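Missing here is one protein chain; the remaining ones are kept as they sit in the complex.
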Amino acid sequence: MTKERKPKPVFIEGAISAEFIGNSIAKHQSKTTIGAHDIFLGQVRADQIEGKTVKAIEYTAYEDMANSKFHDIREATFKKFNLTCMHIYHSLGTVKAGEICLFVFVSSPRRVDVFNAIEYLVNTIKEQVPIFGKEIFEDQSHQWKVNS
Amino acid sequence: MTKERKPKPVFIEGAISAEFIGNSIAKHQSKTTIGAHDIFLGQVRADQIEGKTVKAIEYTAYEDMANSKFHDIREATFKKFNLTCMHIYHSLGTVKAGEICLFVFVSSPRRVDVFNAIEYLVNTIKEQVPIFGKEIFEDQSHQWKVNS
Amino acid sequence: MTLKIKYFGMLAEITQCEEETLSFSKGTAADLLKVLFEKHPILEEKEFQIAQNQTFISNDSIISNAEIVLLPPFAGG
Partner (left out) sequence: MTLKIKYFGMLAEITQCEEETLSFSKGTAADLLKVLFEKHPILEEKEFQIAQNQTFISNDSIISNAEIVLLPPFAGG
């Protein structure tokens, strides 16, 4: 697949709901060449750090660069793997512990492509997209999250 | 994790709905040690075979053995990977092209475990669980599916 | 002894039988297969595995259980 796709919006204000994900799955049931879907969801953890508990993460991004990175990553992934479709959504703003902040969805005729593509996509997004996260503790203090 | 879990029902009559999957995702939002979910969905393809199109697969299983295999695979996967939870559902009976017949859902504090676990689980299920699929064509003729 | 033989998937289709009983003097899976191939010659062309107590057995395994299951290739997922 080498055709250029137009940039698709990735950022969503606040958490990504389970209903949104369910609706996205339902939309794929008319695509009858698909045999395998893989969905990755990133969820905010209530981590304990020095006795304090994370209650939310506030996400910000260098949006222009993030959107162009997301576009480049999409194109590169379509070139590397045999995928029928791909969807990426990331939250901006406040996402509470237990809520979903990242939704990556790939579909292909065969499973080997979705396994390889999902791992590549999620790792590349975490590594290359300028998104920043402020972990807010229950006492309103905070620290800046860094991807490991 | 070495504690024994009691067998959970895996088989569902007919297709697995997007709504069921969405509800299952929603139930995990109270589990705030989870940082990463991975969901695999198997969908029936409308394959073209010698000019005929698959319109549905009829699934049957040697249920006693299948249930005990699913249980063994669950236990082995919990031992191999650091998972918070795991859900497996497979259809029996008729699943139309475009509908979902397999839903595997793993969750963990960290993403590396869900990537490894989902691939292991799906491959092991396809290889070891006695489930049989009759591909029904539009003209009502059929052929027996074999996993590749 | 009297054995119950179960057939699944395409094997049930081609033998036109999901379950049958037959009497069998002690022996191995290979011995049992001879009996089954005589009864259902079409089985001989097909790929399948034999399970006893939900475990696959090989041709030289002794038939010790009253229920024997013939399973064609799997197609789950």
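Labels A, B and C are assigned to the chains in the order they are written; within every chain, residues are numbered from 1.
By our rule, contacts are C-beta pairs under 8 Å (C-beta built on N, C-alpha and C of every residue); 3 or more make two chains touch, one makes a residue touch a chain.
Please read all numbers here as calculations on a predicted model, not as lab measurements.
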Which displayed chains the unshown chain touches: A
Which residue of A:15, A:39, A:56 or A:101 touches the chain not shown here: A:101
Full-complex contact with the absent chain, from A:49, A:65 or A:112: A:65
Interface with the undisplayed chain - residues on chain A: 42, 59-62, 64-65, 68-69, 90, 101-102, 122, 125-134, 144-147
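Here, only the chains that are shown with their structure count from here on.
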Most central chain, judged by mean C-alpha position against the global CA mean: B
Chain centre separation (chain A, chain C; CA means) in Å: 49
CA centroid of chain A to CA centroid of chain B, Å: 23
Separation of mean Cα positions, chain C and chain B [Å, integer]: 27
For chain B, residues contacting two or more additional chains: 42, 122
Residues of chain C engaged with two or more neighbouring chains: 77
